[in-house]
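Handing you this structure, nothing more for now.
The complex appears here without one of its protein chains, the remainder shown in place.
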Amino acid sequence: MDFEAVTQKIREIAKRLLSEGQVDAVLGYREGTVPMRERPFFAYTPEEAEQLVWTPFCCNNLANFLIRKPKGEIGKWGIVAQGCVTRNLVGLIQENQLKREELFIIGVPSPGMVDRRKVLDKFPGKTISQVLVEGEELVIKGPGLDERLDMKTVKRDNCYTCIQRNPVIVDEMACDKAENDSMGGDIDKMAAPWESLDPDQRWQAFYDNFKDCIRCYACRDACPLCYCHVCFVDESQPQWCGKTQDFADVATFHLLRAFHCAGRCTDCGACESACPVGIKMRRLTSKIEKDIRQMYGYRPGLEIEATPPMSVYKPNDPEDFIK
Amino acid sequence: MFARRRFAVLKNLLEYIGLEPGRLHFSWISSAEAEKFQRTAQEVVEAVRKLGPAKRLIKDIRKVA
Partner (left out) sequence: MADKILAKDKLPEFLAQLEKEHRVYAPQLQGDDYRWAPLEQAGDVVWDFSNTRLSPKEFFFPQTECMMRFVNDPADPEGMIMKPEEPLDEKRVLMNIRPCDAKAFGVLDLIFCQDDYTDDPYWRDKREKTLLVALACNDPCPQCFCTSVGCGPHSEAGSDLLLVDLGDKLLVKVTSERGAAFAEGLEEAGEDDQKKAAELKKAAEDKLAQNLTVGTDKIAQKEVLELFDDPMWDRVWESCLNCGTCTFCCPTCHCFDIQDETQGKEGRRVRNWDWCMHWLFTRHGSGHNPRGTSKERVRQRFMHKFKYIPLKRGGEIGCVGCGRCVVLCPVNIDVREVVNQMNA
């Protein structure tokens, strides 16, 4: 992908939309102050739209910011969206949180975003002060560090198994669609890695995965599906989930949050990108996604008219587990 | 009926993270099926008793720091 060209096109579209008054704001990214992280940005004027960028470090899910409705006065949003983000927009429209008319979607096919932790892992203990994109390579610079990495080797886990790179709904593309919607990874092989383990091993894997959690809720707050007025962890009458660091409390939070995303999660990876301690909570959601797909034949966010799987039932739904 | 889908997903999730098979049971019982209710309750208690005290996903505030 020619990131520079896409950046220029996004800026051009955004400036046009804003100066013509077609939208009240354009939600995109601008350059971050730390390596490998761009930051969500709200451009309200054509001048501000000059700051918009598109790079392989755009690791948030911008649909998340629409559900917060930061300004009630915003009538229409422009939003820079790749495949998974548009799937979330479809989901939010299905759930009556957004209206299609409120959105002007500037579509981009996803290049697969870089997982900054994978890059950091290649240089343990070293300080990285700058990461540049050159073609298909990353140039990593720091004190005593001047290396190149093939971007393909350091993408986010979810990006390898992406099934929808191109936007599902779009108003104007910022570049040509990708030839393939799929990134090529085998989701069935990668999803639910603990299925091959016995219960004791599974519990150990689950514990090891989540034991570092600090209950910051960055995963929940970065997720476009988590828009409940009062999240279940914040309820106190009754308190469903303890607030302590006891593993039972930590596990309850993650299990239930994954469960609440059943049939809705588009595997955008914003949760894992947001986590400050590198927890792989997609181990849970990928299992649920696989079950939903295999039991009910549903993939979230591909069609606005589809009915989400958890709000219907079919007479022949699997029930061999019920005596 | 909607619960059926939820329970299917939930059971798979809990067993996926290591809850021992045999801890979680489901059964269709109507309020008119008292005998089935009694029988199922006994079966579940026996099955779970065989597995021993639950240790996973349990929080005992007397034991934690």
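Note that the chains take the letters A and B in the order they are written out, and that residue 1 is the start of every chain.
Criterion: a contact is a pair of C-beta atoms (placed from the backbone, for glycine too) under 8 Å apart; a residue touches a chain by one contact, two chains touch by 3 or more.
Source: prediction; values computed, not measured.
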Checklist entry - If the full complex is used, which shown chains touch the chain that is missing here? => result A, B
Checklist entry - From the list A:G21, A:P124 or A:P315, which touches the chain that is not on show? => result A:P124
Item to check | Touching residue (missing chain; options A:D157, A:D246 or A:D317) | outcome: A:D246
Item to check | Interface with the unshown chain - residue positions in chain B | outcome: 60-62, 64-65
Checklist entry - For chain A, which residues touch the unseen chain? => result 32-34, 37-42, 60, 64-65, 68, 70, 117, 120-121, 124-125, 127, 129, 143, 214-218, 220-222, 234, 242-246, 273-278
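Note that only the chains that are shown with their structure count from here on.
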Next on the checklist: For chain A versus chain B, what separation do you get between their C-alpha means, in angstrom?
Outcome noted: 33
Checklist outcome for this item: Per the touch rule above, chain B residues touching chain A in the complex are 1-2, 4-21, 25-28, 40, 56-59, 64
Item to check | chain B-touching residues of chain A, taken from the complex the two chains share | outcome: 192, 194-195, 199-206, 242, 244, 246, 248-249, 251-252, 255, 258-259, 262, 284, 287-288, 291-292, 295-296, 309-313, 317-319, 321-323
